[in-house]
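Only one protein chain is missing from this complex, and each of the others stays in its spot.
Going in written order, the chains are labelled A, B and C, and every chain counts its residues from 1.
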Amino acid sequence: MITQIPLVYYLALAAALFCIGSFGALSRRNAIAVLMGIELMLNAVNINLVAFWRYGAADPLVDQAGIVFALFVITLAAAEAAIGLALIIAIYRSRDTVNVEEINLLKW
Amino acid sequence: MVQNFTLFIPLLPFLAFAIIVLLTRNNNRLSALVAILSIVAALMLSYGVFLEALSEGAELAANPFYGAPIAWMPFGGMTINFGWYVDPIGAAMLFMVPTVCLMIFIYSTAYMRHNHVDEHGHPHAEDDPRYARFFAYISLFTAMMLLLVVSSNLLQFFIAWEVMGFCSYALIGFWSFRGRKEHHIDDAQVGRARGAAIKAFLTTRVGDILFMTGMILLLITLGSLDFNKMYDPAAMNNMLAGLAQPLPGVEWPVVIALLIFGGTIAKSAQFPLHIWLPDAMEGPTPVSALIHAATMVSAGIFLIIRAYPLLEFAQQTSGPAMQIVAFVGAFTALFAATIGLAQNDIKRVLAFSTISQLGYMLAALGIGAFVSGSFHLLTHAFFKALLFLGAGAVIHSIGTNDMFKMGGLIRKMPITGITFFVGAFALMGIFPLSGFWSKDEILLDAMREGFYPHAGMSQDLFLQIIYLMLAIAAFLTALYTGRQLFLTFLGKPRDQAAYDHAHESPVAMWAPLAVLATFTVFLGFWNTPFAPAFFHFVGEGGFMGLPPFEHSEFDPIALTNMLVSTGIALSGFAVAWGLYGFRPIQAGQPDPLARLGFVWKILVNKYWLDELYGYKINLDGTAQPGLLIRLVGAFMRLCAWFDRNVVDGLVNLAGWLSRILARLWGWVDTHIVDGLVNATASVTGEIAEWWRTMQTGNVQNYALMAMVGAMAIAILFLLRSFT
Amino acid sequence: MDVSTIIAQLLFFLVAALTLTAAFLTVLARNVFHAALALVGTFFGVAAIYLMLEAEFLAIVQILIYIGAIAVLILFAVMLTRGLMQHDQISFNHQWAWVALVVGTLFLGMFILILQVPWLQSGAAVTADTVPSLGQQLMTTYLLPFEVVSVLLLATLVGAFIIARE
Partner (left out) sequence: MDVFVLFYLSPELILMGFALLILGLDLLWRERNAQTLGYLALAALVAALGMSIVLGLRVSATDASGLQWGNQVALFCGVCGGTFADLLYWAPRDLADALYVSDNLTNFFRIVGSLTGIIVLMASFDYMRARKYAGEFYALFLLAVAALIMMAASTNLLMIFLTLEFLSIMSYILTGFLREDKRSIEAALKYFLYGAIASAVMLYGMSLFYGATGSLNLGEIGKVITGDTNYEIMALFAFGLMLAGIGFKIALVPFHMWAPDAYEGAPTPVTAFLSVGPKVAGFAVLLRVVLQVIVVYRNDWVTIFATLAILTMTLGNVVALTQTNLKRLLAYSSIAQAGYMLIGMASISFSANPLEGINAVLIYIAAYLFTNLGAFLVVIAIENKTGAVDLSQYSGMIKRAPGLAVLMVYFMLSLAGIPPTAGFLGKFFVFGAAINADLGWLAAIGVINSVISLFYYMRVIRPMFFEVAPEGAAPITYSRWIRAGLVITSVMTLLIMLLPMPLFNLASYGAQIFGVAMR
């Protein structure tokens, strides 16, 4: 299976996913949707890491750095999501909005 | 023996500063006492050092008293040590600085008390609300000047120099705010003091930065900043040989020498950075005396004295460093003297004369007359302090700075008047006061080198020009000083009310004047052409690795020069008498020189340099930035406007046009009609506003910016690696 | 190109197309709730990619954590803040066109880069189950990050609690 699909395919998929995610993160008004965009970006990175592990590691069994990294990325994504959503809920309570454009008391 | 305690000299006033700030700040008398005691102690110590140096004589020049026991700062492969360095000229400075400072301190105890008449007509004398703080500042100032004089390396020198800059900011702006109960200053004074403090600080900062750059370059190219090792000929030649030229055809030594000279230009108020000094008169008068006589401006000259071997080396090997110094000095001497003619503020006349006299010293140093330039530094400190303090006494008693409201004051204030006359005659260069001997020596050197060269050398046109500029400046000096005397102390009172109010100052104010006058009379005999004792002390042993200076015997040229310079001074004074003394100016009568017409206007407006690139401070306390600053500001506005409108891009045409008109009008309004914008705000403020608008508060904007930034960096990398 | 290659590539393209479609939906959907559902779809797609890359353990983790925890968390948040984002509101901010431009350029750059770089390719096969060795490495080589991340998770818990508590 591995020899049949070039590595570049996975990388291109990851790049596309990363760009879609960053588009969402930079242009959605809803803070939760921004968070979703960020999750997409992280997933793209994980595809990269796993593909590089699978194709690049001299012995995929011994050298699992890519997998480990991906695991940690997932864990930290969960932690980030928890903090982010907590902040969004808190903002929602105090301001009645989750629109990123309206969250601009602090500027200039 | 005493020399071992050299480092205590700056430490003592510094301790006074610390004590006043920490302990006695609520007790005015005690604070003043602490300051004066500390300076007396420092004075005794430095007299000890000075006398010891005198006894060693020219020996000391060859082997300066040097110690740098404190390993201080590593830099590259070397270490900079903290210590002291006393050579003859440093010892002479140690005699001058504490003496003058002590006089100023004593004088301040009385000057910082203000007399005012309350609503019932009772006179009151009360201390300035920040009396103790004043003494803390001037103690720190003095401490730093003394540290500068004794410092063993250029970095230590620079640090003292910078702290002094900060003190001058605090002192010039001393009256830049006003408590509720302060009667002695008005709002205009407050505004002027604010502007002047900022102006002084920033203008001198320009020089400091040049100095610092030169210093770092010197450290790197020469490998040391220690005065003891800095001017070692071998290292100097390495500096020339080992490095590529910074610019084609220009060598490092001349670049470094001129950068360091930049520090002097700002600190000693030389053209074109002299603009801060006249405005610095807004500080209390003792501060003016301190800044313009003993400390700050002298520090600039002292820097050139310390860098003298470097200048010599640069001149000999790589470019006209000395000639530039000489020319800037001579030009400033002449230029400031012309402006001095047209000032009505008693202190401003003195300010321009200071600028002019500093130019004299630089010109002397620049033409190689090291000893006479140094000597003029010493004598000038005494008589200029005397003049400032005298002017302060006049202002204190009459309540105005305007000479056209004075007149005939010698009858009311005889002691102040007589001492002021002594100082003024010294400044003019009248025989046999100290100013005569020192100024005469400078002119003699210029004349001898320029017109009567050694055998085998041709006449030097450059030196002849310098001589002529200095001679004309001497004539003008006598003229404006005479004008000041006739307007202030002689003639008839022009403001009867003020005249009636005038009175002789208290003893704490006139006693320092008397002491300074004594020094002014006798100090000159230290270095007469017949018996050049000062020369034997300072010049005969060479200087920091330079060979001994030569002194010509008293000969017909010297005699001619004495006669010529006396003639110049007397003719200047005679012209002043013709204009102002023969028929005293009446109240309301314009200045006779105003008949010069346009030239007079130029002089009154100080060649419009403040308006051109400086920062003009008006009498009413308002201020405008100069044309250059405004042009930059206008350009920034234009950029900002362009940016906003192109980036917005969506405004409709009508709104756009009306906005153009509105903005144009606004531009005219702010820049031409009132033009009272703060200098800083108009230049950087515009950029700041423009950049600040990027901070929209929307985090996604920020993230986009970051994304673009990261991509730009990546792309920049790619571009570089492809090329 | 033999049949198995074609089938494998077809399978990849199918999964990739599904993943990207779901991702697009996540980003473009007006309704945040729909977006969240599409996000779940994307996560499934990525899990399938992991399976194709023979990282089974990671696929399971993806489903358990991403879908089981993160997506559910997001759905909860959507519910809690419901009623704010109506259908008729614009879901994009003012800079979306700029973002599209920048992201498009970024993609182009990444794509060119991906094609140009000689990536490390050993071609080694996975001969045994990777999970035991993974576990072992987590307990030896990667012990320090493992412990640190546990502290981090605890701290995050405390922090989220402080911030979000009524």
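Throughout what follows, a contact is a pair of C-beta atoms (placed from the backbone, for glycine too) under 8 Å apart; a residue touches a chain by one contact, two chains touch by 3 or more.
Quick caveat: nothing in here was measured; it's all calculated off a predicted structure.
Trainee: Quick one: jot down which shown chains the absent chain touches.
Mentor: A, B, C
Trainee: Looking at the full complex, which residue from A:I5, A:I20 or A:I38 touches the chain that isn't shown here?
Mentor: A:I38
Trainee: Which one touches the absent chain: B:I198, B:I346 or B:M562?
Mentor: B:I198
Trainee: Which positions on chain B touch the chain that was left off?
Mentor: Answer for chain B: residues 21, 25, 71-77, 158-159, 162-163, 165-166, 173, 176-180, 194, 198, 201-202, 205-206, 209, 212-213, 216-217, 219-220, 680, 684-685, 687-689, 691-692, 694-695, 697, 699-703, 705-718, 720-721 touch the chain left out.
Trainee: State which residues belonging to chain A touch the missing partner chain.
Mentor: Residues in contact with the chain left out: 11, 18, 21-22, 25-26, 31, 34-35, 38, 41-42, 44-45, 48-49, 51-52, 56-58, 63, 65-66, 68-69, 72-73, 76, 79-80, 83-84, 87-88, 90-91, 94-95, 100, 103, 105-107.
Trainee: Give me the chain C residues in contact with the hidden chain, please.
Mentor: 109, 113, 116-120, 122, 140-145, 148-149, 151-152, 154-156, 158-160, 162-163
In the analysis below, only the chains that are shown with their structure count from here on.
Trainee: Whole-Å distance, chain A centre to chain C centre, using C-alpha means?
Mentor: Centre-to-centre distance between chain A and chain C: 6 Å.
Trainee: Averaging over Cα atoms per chain, report the distance between chain B and chain C in Å.
Mentor: Here the centre of chain C sits 69 Å away from the centre of chain B.
Trainee: Determine the centre-to-centre distance between chain A and chain B, using the mean Cα coordinates as centres, and give it in whole Å.
Mentor: Centres of chain A and chain B (C-alpha means) sit 63 Å apart.
Trainee: Among the residues of chain B, which are close enough to touch at least two other chains?
Mentor: 698, 700, 704, 707
Trainee: Which residues of chain A are in contact with two or more other chains?
Mentor: 22, 26-27, 100-101
Trainee: Over in the complex, which chain B residues touch chain A? Could you list them?
Mentor: Residue list for chain B touching chain A: 692-693, 695-700, 703-704, 707.
Trainee: Considering the complex alone, what residue numbers of chain A touch chain C?
Mentor: 1-5, 7-13, 15-24, 26-30, 32-33, 35-37, 39-40, 43, 46-47, 50-62, 64, 67-68, 70-72, 74-79, 81-83, 85-90, 92-93, 96-101
Trainee: Can you list the residues on chain C that touch chain A in the complex?
Mentor: Interface residues on the chain C side: 4-5, 8-9, 12, 16, 19-20, 23-24, 26-27, 32, 35-36, 39, 42-43, 46, 49-50, 52-55, 57-58, 61-62, 65-66, 69-70, 73-74, 76-78, 80-81, 84-85, 89-96, 99-100, 102-104, 106-107, 110-111, 114-115, 119-128, 130, 133-134, 137-138, 142, 145, 149, 152-153, 156-157, 159-161, 163-164, 166.
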